[in-house]
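Below: one structure in C-alpha cells.
Not every chain of the complex is shown here; the ones you see sit where they belong.
Per-chain residue numbering starts at 1, and chain names A, B and C are given in the order in which the chains are listed.
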C-alpha cells in the first residue's frame, strides 16, 4: 500500500477552467439574487391582481419606486463599506426645503432658478453626507449613531428653514418634469435608472469601486496595502448625500411641494431595498443590480397588494411576510449557487 | 421668569409642530399672549403624532414646574387623562383643546374638565357632503384616512362615513396614507388602477389631498375626479382656485390655542368651565364658486 | 495493534479541486504521526474532515475501533479529538482565560461562570506552554506567536485521545518550539496519540515516529521516521522538482553575502525609533542590495518595529531617512508611495482580503498599473495577476477564486506576490515563509536573493534562525525591544544569536516573573 504514487502525474489537474456557461448561470444566480422572488411575485400578481399588467400600472410602479431607488443607490455604497446611513430621509427634507427656497426666489429667471435649486439640493445632501462620513471615519465612531444624530439635526433644520411651512407653487417647467415621460417611461424613473447604471459602472469597473468593496471586506488589509481608507469611507457617505439631493429634487417635481416632514422613514425603505438585494450589512458583498431588484420587489409588492384589494392592516402583515420569504428564498438560491460553482 | 412678574404661567402641550396646523396654532397662541401681556406661556411640542409618551412627560414636567394652567391638545384622548388628573390634583387648571378627552376615561380618573375645540366629525361631514352634492347619489368615492388609531383620524372617518350614508354614495375603498403626501400619492395611484371609475375622493387632511391631486394629474384625469380635504392649509389654496380641490375645512387652528388660553385665564380667575365649548369650523370652497 | 484511527478512501472535493482523493491512513495508538506535503497537498483538509469541520464526500473512518463520521466539531470533541488549527479561531474581545477554556467553561450551580477556577486553570495552562500573560488580557492585544501558544494551550485544556496540531510552530522561536516538544512528548506519555503537521522536516525527525506524505490530495507514502531521510521526504513531497528544490537553498546560501555589491548605498536609516512608550530607541541602517535579518524571541518587538517604520502604528519618537532624505511615514500610504512596503505576519487579518478573488488581492497594492483614468482594465488585470501568482507558483484553480479557498501556504505566497507586484525598493517582510513548504521556500529564497541582487533593500523578520542564516547578509538581534547586536554573515552562529536574543531578559533588572 505504500507504492501508489507511481503513475500519479506530478501536476494533477487542480481544476478545469471555468466553463463560460457555468460562469453565466453563477453570475445571474449571484447578482440577480432576489430576482427569482421578484419574478414569482410578478407572476402571482399578473394572475391575480386586476389591471396589474396595464401599462398605466407599470408606469405607476416605476414612478413609485423611483425615489427609493435613487436613495438606495447611494445607500448601497455606504453599506458596502460596512456603514449605514439613517439620515437619508431627513437630509432629503432639508435639501428639499433649501432647494425650494431657491426655486421660489423671485429674483432669478425660471431656468436659472431650476438649475440653482438642483445644485443647491445636491450640495446640501453632499455636505450632510460629508459630515456623516467625516465624523464616522475620523473619530472611528459607529455610523449608525452619527447618522442617527444627523437624522435629528437635518429634520430640525428642515423644520427651522421655513418654520415648518410647506413650500409650493414652484415654476410650471419644474413641476412638469415630475410627470413628464420619455420613451414611454416616467422621466424621473429614467433619472433613477441612469444613477443605478452609473453607480453600477463605478462599483464594478473602477478603482474606486474596487476599493469600496475591499474596504468593506477588510479595511485593515487595504490600509496596510498602502491606501488611504479614510477618503473612500467619506466618499461613500458623500455619494449617499448626492443621491439624497437628487432624490429631493425628484420628490419636489413629483409632488410639486417641499414639506419639512417629507421623507420620514425613507431610510428604512432604502436600507431594506439594499439588504433584500443581497448586500451584506457587514459590508464588502453585494451589488447595485441587487439593490435595483430589491427596490422593485418592495414597489411591486406595495402596488400589487392594493390592486388585489387586501385591507390596510393585512396588507402590512403580508408585506412583512413576503419580505421575509424573499430573503429565505434567496438563502436557498445562494446555497444552490454555491453548489453549482 | 415667572417669579419676578407674578404673572400666571401657562403650559401649552402641543402635538407635532412639524404639522403646519399645530405650528399655526402655537404661533397664534404666542402672538395672542404677547397681545394680552398678562401671562407667561411655555409651549412644548412633540416629535411625532404617535409620541404619546412625550406629551405625558411634558405634562409631568409642567407639574414639576408648578405652572398655573396647562392647555393641552392631547395626542391620545385616553392616555393623557391620568397625568392631567394628577395635574388637576396638584391644583393646576387644565384646558383641553383640539381633540376631546374621552368621557369614560375622565370618569374613571374622577375628573371633569372643559373641552375647547371643533367637532372633527361634523367638519368631515361638511366636507364629505360637499362631495356628495357635486357627485349626486351613486357617486363612486374612496376615502384616504389618517393614521389608524389617531383620534381625529377616527372622527374624520366617521364624518366621511356619515356623508356616504346620507349622500347615498358608493364607497369603493378606504385606505390609510398616514397623513402623508407621498404615501397618499402612491396609495391613490394604485386605488385608481384598481378602480378606474373613481369619481370622488375624501382625504382626511389636505397634505394627503395634495398627493391625491398629483396622482390624478399624473393619470391624466384632471378635472374628472373631485377631491375634498380637511384643514385648509396654504398649499391647497392654488388648488382650490384651479378647482382641483373641491372643498376643505377650516378649523381656525390658529385661534384654537389662543381661545384655550383665554379660557384658562378665566378659570384661573375662578370662572367655572364645563362641557364642550365648540369652536367654529367653516367649509372652504373655491373662491367665487 | 489495531489502529486508533483509520481512514479508508476518504474523498473531499471542493468546486474544481479534489482536496483529498481516496486517502487511506492508519494511525497507531500512542504514536506521533507526521503529515507532510506541499502547500495545498491536503493536510489541513484531511484534518478538517477528521474533526468534522468538513464533511467527507466519500470514504469511511474508524476511530477507537468503531465507525466514526463526525458531522460537526462537537462530534469530534465528544469522541476525544483535540485540534490546534492552522488558522486561529479566537474570540478577540474575550479574555485569554475564557478563550483557553471555552470548550468547557467551568461552572457553578450549572449556569454561573466559575471565575476562580477559570483563572486558576488558565494560569496553569499558560504556564504549561510558557506564556506568561495575565489570564484577563484580551486576546485582541496579543501578537501572532502569543496567539499560537494560546491555541496550543487551548487544545491541552481537556484531555482527549487524539491531539492534532496543524503547523503549530510556524511562528515560534526555538525556545517555544522546544517547550512545545516537551509538552507533546508528555501528552504522548499520558497515552494520547498525536498527529503533527509541519513544513519543518527537522522537527519531524526530532519528534515523530512515522510520517505520511501527501501530494495533490493523494496519500503517497507512510514510512517510519527512522527509516527515511530528509532528502527522501522532499523527493516524495515534490516529485520531479526535487533537484531544483534541493539546490535552491544552497544557491540562496551561496548567493548571500557573495552577491552583495561592494559599495552599499543606504536605503533606509532608522534613528531612535521608539514604540509604545519604550524608553530606548532602535537605530539601524538598511542598504540597497542587501538582505538584513531581524532576529529575536517571541514578543521581542520585531513586528512592532516594522509596523512603526511602515506607519501602520503610531511612533513615539525617532526619525526615518530614505536614501538619505528624511521622511515622515504617518500612514502606510506614505511608505508605499516612497517605495517601502511591509509584508505583515498576520495574513488572515492584515494580509489578505479573504472573501475577494485572488486577482483582486494581488492588484490591490498598485491599482494604478491595471487601470487607466481610474477605470480598471480587466484584461490587463487578469494577465498581471496570472503572471504573478504563477511566478510564485501559487496553487490556484481560477483567478476568480477567493483567497479564503487557498491553503495556508498558498495564501502566504499570494501575499508575497502582491508585494512583488508593487515593485517596491525597500521590502520589509515579517515571517514571510510562514506555512510555506520546503520546496516553495527555497524558491522564495532564490527570489528574494534575486531582488537583492537587483538592488532592492530587504529587511526580513523570521522566527526560524536557519532561514535568516541562509538568507541574510547580516542579522540584527532584538531583545525586549532593544537592538542588542548585529552579526555579519561570517559571524553567523545560532548559539550566539540566541544568547543575544535572551540577553535583555537575563540581565534585566525587572523580574520577568510575577
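Throughout what follows, contacts are C-beta pairs under 8 Å (C-beta built on N, C-alpha and C of every residue); 3 or more make two chains touch, one makes a residue touch a chain.
Everything numeric in this text was worked out from a predicted model, so none of it was measured.
A single copy of each protein chain is placed in view; the full complex in the file contains them as A x2, B x1, C x1.
The working rule: only the chains that are shown with their structure count from here on.
Taken together, the touching pairs link the chains end to end in a line with two free ends. Ranked by the number of C-beta pairs in contact, the top chain pair here is A-C. Put simply, the chain nearest the middle, going by average C-alpha positions, is A. Between subunit A and subunit C, the centres computed from C-alpha atoms are 42 Å apart. For this pair, subunit B with subunit C, the centres built from the Cα atoms lie 71 Å apart.
Inter-chain centre distance (subunit A to subunit B, centres taken as mean C-alpha positions): 36 Å. Among the residues of subunit B, none is found touching two or more other chains. Within the complex formed with subunit B, the subunit A residues making contact are 50-51, 54, 56-57, 60, 63-64, 67, 155, 159, 163-166, 168-169, 178-179, 251, 254-257, 259-262, 264, 302-303, 306-307, 309, 312-313.
Residues 17-20, 23, 48, 148, 173, 175-176, 180-182, 185-187, 189-191, 193-194, 196, 207, 210-211, 214, 217-219, 233-235, 238 of subunit B are the ones that touch subunit A when the two sit in their complex.
By the touch rule above, subunit C contacts subunit A in their complex via residues 15-18, 21, 24, 40, 215-223, 236, 239-241, 310, 312, 331-333, 335-337, 341-342, 344, 349-356, 360, 364-365, 367-368, 371, 374-376, 395-398, 400, 418, 422.
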